[in-house]
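Excluded from the complex is one protein chain; the other protein chains are retained at their positions.
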Amino acid sequence: MRVTVECYGASARWCGSDAITLDLADGATGNDALDALAARYPDFAARRDTVAIAAGDAIASPTAPLADGDVIALIPPVSAG
Amino acid sequence: MRVTVECYGASARWCGSDAITLDLADGATGNDALDALAARYPDFAARRDTVAIAAGDAIASPTAPLADGDVIALIPPVSAG
Amino acid sequence: MSDLKSLPRLRDGALNLADWLVEPQPATAGALNLFAGTVRNIHEGQAVRGMSYHAHRGLAETRLREIEAATEARFGVRAVVAHAVGELAIGEISVVVVIRGGHRAEGFEACRWAIDTIKQAVPIWKEEHYLDGQARFLEGTPIQPVESL
Partner (left out) sequence: MSDLKSLPRLRDGALNLADWLVEPQPATAGALNLFAGTVRNIHEGQAVRGMSYHAHRGLAETRLREIEAATEARFGVRAVVAHAVGELAIGEISVVVVIRGGHRAEGFEACRWAIDTIKQAVPIWKEEHYLDGQARFLEGTPIQPVESL
């Protein structure tokens, strides 16, 4: 299945792009998507454990299964204020 | 000697007037003025120890001697804000 | 824009927030803290219709400026404080503290210290007017020196 990953804040620098398309096995979770990114982008791999995933306008569990066509967002450590 | 006492805030209620003239012995201090007021006004006597004295735009020591013609101010407990 | 520092800190009638916020934020500052005190419609269960603020004007002006300077020196911030005198209605502003500082930690501390000190060191007295027509001076705290607080 195919999942689109939107890269917010510094995560776009770590992955070299604002949006990435991943081909994942059926039943893959958010964690599987993060693993795929970490395998591909060393700068992302170093920060993987600080990054949350959003789906729509909410934080998503990294253990929930994704579906074909899903769009998820990388939420790196925040610096609002 | 003669001293004028200006009564601020609730002290005007305790003494029944905004300003009082006291006749005091030469060399009398702020404390002597407060004693004279306490002797005359029971409502003031009950609050005497909570009241400060100002002279000009500063708090004055109650042990400093007064001079004929001095004007002092009663500063009862404050409630600014 | 007038030079705020040159104006009196004691004003007749309710304060207007915008008057006390006209200064620009210093380029080195990252935090702006404001506190304003307003007249409430109830006090210890009694319905209030308004408040009169009485002051020893000379000493109050001196003390407000001392508090401003002490706040700046203690916390390394810019401070402006002001207090109203006279009749105020419910919701109107009686006191303002504005702090401009590097970071929020000292901004909050400076703002809190300034308003706490104003309440204990400035010769101003609140006289509450109740809906039933009665009026009463509020109990206060014996006046403290600015630097003791």
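Observations on the structure shown:
By written order: A, B and C. Residues from 1 in each chain.
One rule holds for everything that comes next: contacts are C-beta pairs under 8 Å (C-beta built on N, C-alpha and C of every residue); 3 or more make two chains touch, one makes a residue touch a chain.
A quick note: this is a predicted structure, and the numbers were derived from the prediction, not measured.
Taking every chain of the complex into account, the omitted one touches A, C.
Within the whole complex, the absent chain has one touching residue among C:Q25, C:Q46 or C:T141, and that is C:Q25. On the side of chain C, the interface with the absent chain consists of residues 17-18, 21, 24-42, 90-91, 93, 102, 104, 107-108, 111-112, 115, using the contact rule stated above. One chain is missing from the display, and on chain A it is touched by residues 8-10, 13, 50-52, 54, 56-59, 73, 75-81.
The rule is short, and it goes like this: only the chains that are shown with their structure count from here on.
Here the spacing of chain B and chain C, counted between their Cα centres, is 26 Å. Between the Cα centres of chain A and chain C there is a gap of 50 Å. One inter-chain figure worth recording: chain A and chain B are separated by 75 Å, centre to centre, where each centre is the mean of the chain's CA atoms.
Not a single residue position of chain A touches two or more of the other chains.
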